[in-house]
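Structure, as structure tokens:
The complex is shown incomplete by one protein chain, all other protein chains being positioned as in the whole.
Chain naming follows the written order as A and B, and within any one chain the residues start at number 1.
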Amino acid sequence: MTTTTHTETTMSRHAAARMAKADDGIPPLDRVPVVAGGRDIQWVTDTVCAIPEMPATPRAWYVAFAVSSSLTVVFFAMIAYLIATGVGVWGNNSPVFWAWDIVNFVFWVGIGHAGTLISAILYLFRQQWRTSVNRFAEAMTIFAVCCAGIFPAVHVGRVWFIYWLAPVPNNLAMWPNFRSPLLWDVFAVSTYATVSLLFWYMGMVPDLATLRDRAKSRWAQFWYGLGALGWTGSARQWHRYEKAYMLLAALATPLVLSVHTIVSFDFAVSQLPGWHTTIFPPYFVAGAIFSGFAMVVTLMVPARAFFGLKDLVTIGHLETMNKIILATGCMVGYAYAMEFFIAWYGGNPYEGFVFMNRALGPYAWAYWTMVACNVLVPQVFWFKRARTTPWMMVVACVLVNVGMWFERFVITVTSLSRDFLPSSWHYYAPTAVDVLMFLGSFGLFFTLFLLFCRWLPMVAMAEVKAAMPHHGSAPAIHDDEAEPALAGAAG
Amino acid sequence: MTTTASPRETPATPRLVALLAEFDSVDELLSAARRVRDAGYERWDAHAPFPVHGLDDAMAIRPTRLPWLVFVAGVAGCVAALVFQWWTNAIAYPFLISGKPLFSLPANIPVSFEVTILLSAFAAFFGMFALNGLPRWSNPLLRVRRFRQATQSKFFIAIDAADARFSPEATRDWLASLGPAHIDEVRDDGLDAALPKPLVWGALIVAALALVPPVMIAKARVTTGGQPRYHPFFDMDAQPNLRAQQASHLFADGRAARMPVAGTIARGELFDDTALYLGQRRLSAAERQEQAVAEAAADPNQPPADVPPRDGYAWVETLPVPVSERLMLRGQQRFNIYCAPCHGLTGNGEGVVSVRALELQQGTWVPPTSLHAEHVRQQPVGQWFNTITHGVRKMPGYGEQLSAEDRWAVILYMQALQRSQDARPADVPPDVLPQLQNSP
Partner (left out) sequence: MNDHTTNLLDDSAALNLGELAPRVMRLSAIVCAIALGLALALGLGAGDGMRAFQFAYLQNYCFVLSIALGALFFVVLQHLTRAGWSVVLRRLAEIMAATTAPLLILFLPILLPLLLGSWGLYVWNNPELALHDELIRHKLPYLNAAFFGVRCVLYFGIWGLSARWFLNRSVEQDVARNDRLTMRMQAASAPVMLLFALSVTFASFDWLMSLDPHWFSTIFGVYFFAGCTVGFLASLILAVAALQASGRLTYSITVEHYHDLGKLLFGFVFFWGYIAFSQYLLIWYANIPEETVWYLARQSAGWQFISLALVFGHLLIPFVGLMSRSVRRNKTWLVGWSVFLLAMHWLDLYWLVMPAYSGNQPILGLLDVCCLVGLGSALVGLSAWIASTRLLIPVGDPRLSDSLAFHNV
């Protein structure tokens, strides 16, 4: 949205003159350009609009859609079976009362966090490269939160009483317990879903207007026009729009922190060793961003190739995201280390046992999968080659998401399976329903995603255009004449 | 809905609403905007496919009030959430959970925070559209074919015909001097101003259908019915578990209920403190020997002066609980409830029940013992405790009504009563002694 192009994208002339160009054509000190290949704004419009305007849907899309929608059907069939029969169809049993349901919930909510991070936090940090991926990532947020919300909703057992969670007057004259972290979760996740949706839609309004104005058919004109709400790109409207965007970004930033913080409270306010530790809130947030970025990269690499967006979503953008994955991966590693250190330092034998049990007990395979995928795998991103080679980053990112799923599994299941009462220790194993529901949630996610890719603008055109260099803004030129004077000052 | 239908046959001379100048670049737009601003136009606007940096200054757009709206909504959300949580959890439906206060601020912060954010976000989102006058279903600008580029790659300035300085010809000529790529007239033919009929009908039908669930719920809330609540899944009602007193083939004795393992003691029912719960203490070896010697020496025809509770035990002689004013008051209260009706408020055996029974000359009535009788005074407190617990002669046991602590409290109060009926001048505080001595 912002147009500090002269400070962000233009390289100072004297530096450019002195430096040899790197392999990718971008001088090493220059910022990643928002659009590669010297394209103009009409090219951006044409390229992005070409996808929803495609006269015929590609066959590959149909194939993917058939697979994902079949999985979605499986998902809802499993939910129906679960509701009709009871949560006993899952593998959850004493003492592991929380298992894949919660693991999947936390996994999907975490995936969603990258979208808000890209659209809100990176906006506040003036990271203009984010404009090429933010729409895509925000869509991912919303679809991931949809998948996430289903798991806790059905795990309450009698879903037809789920309205008891909402603070509405009911015939029992009772109110929800606002002191419970599970209720905080209801508020946090629903607020998050709502605000993400508003943010996503608001960002899309100018682009829907573009699609409306380019529409060839009455139907397209009608539906895109309905979504565009009569947007005409008026400067007076842009003024309020930008302010609203900034405010929503400023609100979404603490919101996204709070959501995974509150998810971590579900565990950490308890007294269970392995769950109750004070670093959980920032650790969960870092982990969420970590997995979310990994998912964005995993999806973006094939999407940019398939839809011809390589000049919009450049290797430079992917590289930056991989750097963030590396940074958040290190934060997660830091949290693992702190947990382990304090488990010893605190001297609490139960706490110590839980951590030894994780590393050496019956779930050691899950623990070491987690460590390998979350701490070791992202270390490949220290190498530029790994950061800039699409297949390598996809492999690493898929492994990161495997690791993040296992992280939630390790936290939830290993801590519960061996609690204070050794007589009830139990090795948890999932049932087929558990597995099918998890796979089914991927089906729902990809179904929504495919619909989004096909019918909506996948890249925030207006934001990309605003971030591109325009002749109008005076570029910051480090004037050569100034140099002797400065050199004098330095000497 | 805004539609950009191809221009149709229009009624005669549609009204001119604005003049539209098209520009190719940001630079041209900015310089033209500055000139329009300086020329004193007030009702005009610029259109661009993205927010153009510097255009706010070039058009002298005043900062929007939106931040204030958002701030107010946020504060309202925070206060409302806190008040609501306080009212529901501490007033309307108070219940204790995990030892937390009913209104526990730390635990109320997460929800307050979320509601603050939610309402602020609503204010930012809906406030922006409301201040922008959106959604707008029809706009004559969109009837200009070239204007479709305004959301793609071209820049426009539109001067409203309602502006005081506007004149169709002069303004047009002046606009041409700004160097636009093109100038268009925006005319309002009034054709698309109304919503399409099918859309209106569709919306009405959806709205009417949306009313059905709330109406059904409202009806359910004000009517009663004899049918039980509808249960979608019956296995929640009829669960395959066993209840007490049912038969079961699972166990050899055919009963579903299981007896506890022999020697099981329920929590809080161990009662292993014999002094506290029985008023007895175990004799030491020396004492036992002494007792044996005394028994051997005693005259077998005389009944023993002191009856021991059981072999190897003796009645305790001091209270096994700490004495306090609190205990004394408790004892007084229990005594006046459970003992005084027969034994009298002073313990002299002349309680109202006894007095009445004697008046009625009930033959079977055994008058209660005065607690000041010498043989009662001589008894160890453990024996009193035993009497209170199990009763004696006509007196029933009070072990069920009075807890062990309460029985000891009653005994403490009995001791006080005995003292009060056997007081000496030395017991009276010196400052009230003259008063007593002077009284007749």
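List of remarks:
Heads up, the rule we're going with is that a residue touches a chain if its C-beta (ideal position, glycine included) is under 8 Å from a C-beta of that chain, and two chains touch if they have at least 3 such contacts.
Remember, it's a predicted structure, so these values are computed and weren't measured experimentally.
The omitted chain makes contact with just one of the residues A:Thr72, A:Ser119 or A:Thr261: A:Thr261.
From the set A:Glu138, A:Glu339, A:Glu407 or A:Asp434, the residue in touch with the chain omitted from the display is A:Glu339, counting the whole complex.
Check B:Pro106, B:Gly225 or B:Pro240 against the missing chain and you find that the one touching it is B:Pro106. Of the residues in chain A, those that touch the hidden partner chain are 2-4, 6-8, 12, 14-15, 18-19, 28-29, 31, 124-126, 181, 254, 257, 261, 265, 268-271, 276-282, 326-327, 330, 334-335, 338-339, 342, 345-348, 382, 476-479, 481-483, 485-491. Although one chain is not displayed, its contacts with chain B can still be listed: residues 53, 71, 98-100, 106-107, 109.
The rule we apply is simple: only the chains that are shown with their structure count from here on.
The geometric centre of chain A is 34 Å away from that of chain B, both derived from CA atoms. Residues 1-5, 25-27, 29-30, 33, 45-56, 59, 61, 63-64, 66-67, 70, 84-85, 88-89, 92-93, 95, 97-98, 100, 104, 107-108, 110-111, 113-115, 117-118, 120-122, 124-125, 127-129, 131-132, 134-139, 141-142, 147-153, 221, 232-233, 235-236 of chain B touch chain A in their complex. Interface of chain A with chain B (complex): residues 1-5, 40-42, 45, 83-86, 158, 160, 167, 171, 173-181, 183-184, 187-188, 191, 194-195, 198-199, 202, 206, 209-210, 212-215, 221-222, 225-226, 228-244, 247-248, 251-252, 254-255, 258, 262, 265, 461-463, 465-466, 470-473.
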